[in-house]
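One protein chain omitted, others in place.
== chain A ==
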């Protein structure tokens, strides 16, 4: 304390910058503080097996959330991702166990089913003028229904290639690799491609984007198709971990995905959102669940805590926006 006050002129500047950084990266700071607190509470938290465990637990929601980030950046919402993930996995499993297609092909089919479902939502939203909430709510119901139709309500075995998605590659769990891959693709699309840059413009002001000549409707179809593709990938990882496709897989995962984006700083009003923020949001959710599990907090209370964290994160963002204005 006394040393800090002794040289205020030289010390305040980096300190201030650190404060500014903390203010701009509230979710990251929250994550670090939480990890520290959990470490103090139980040293078991920061062991390598547990960290890997958290990564695996975060993976499915993170992959969904990366896809969701595209959608939220364009001021949309995709409620169908949990169901689409389940449908992709189920169709893939059906192609393997009932039709007997080769495993690698069923993996591809799972991804394509996600892509197609997303593209259909996108077409309805962009050309059919459906509000995103309604269009994807409909797809949520349709995809879940089709999952049940295909499976007849029972789990189906998935192909070995699909099961590999839930296994390990060398020492690294494939779900974590897939999460990293999805994250890099998300970042790349958002920051480096004309598609991604157009998403920010459309989310910021659709009319201005249209009058500037951006192909708004095509971009929107691509956005929902991407979200569907990411959901398909998440479905494969989810099925891989269980070595089977479950008809009730991924129920309400869309809400976790939305929460991850929002905690990571994306605004549902559109125009903002980053891949890094979404990753932090997804990991934060996984850390909370993991930590509360280790501390033997009931899953009922976990829901309460997660709800409060979402409110806190968004509240903090609103506060920050006011402050900087």
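Criterion: a contact is a pair of C-beta atoms (placed from the backbone, for glycine too) under 8 Å apart; a residue touches a chain by one contact, two chains touch by 3 or more; residues count from 1.
Operating definition for what follows: contacts and distances are computed from a predicted model.
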Worksheet item: Which of the following names does UniProt give to the chain that is not shown: "Putative ABC transport system permease protein", "Helix-turn-helix transcriptional regulator", "Baseplate protein J-like domain-containing protein" or "Monosaccharide ABC transporter ATP-binding protein, CUT2 family"?
Response: "Monosaccharide ABC transporter ATP-binding protein, CUT2 family"
Item to complete: Would you indicate which residue among A:103, A:155 or A:271 is in contact with the undisplayed chain?
Response: A:271
Discussion item. If I consider the whole complex, including the chain that's not displayed, which of A:84, A:201 or A:262 touches that chain?
Written reply: A:201
Practice prompt. Have a look at A:38, A:60, A:125 or A:214 and name the one touching the chain we're not showing.
Written response: A:214
Practice prompt. Considering the whole complex rather than only what is displayed, give the residues of chain A touching the chain that is not shown.
Written response: 192-198, 200-201, 204-205, 207-215, 271-272
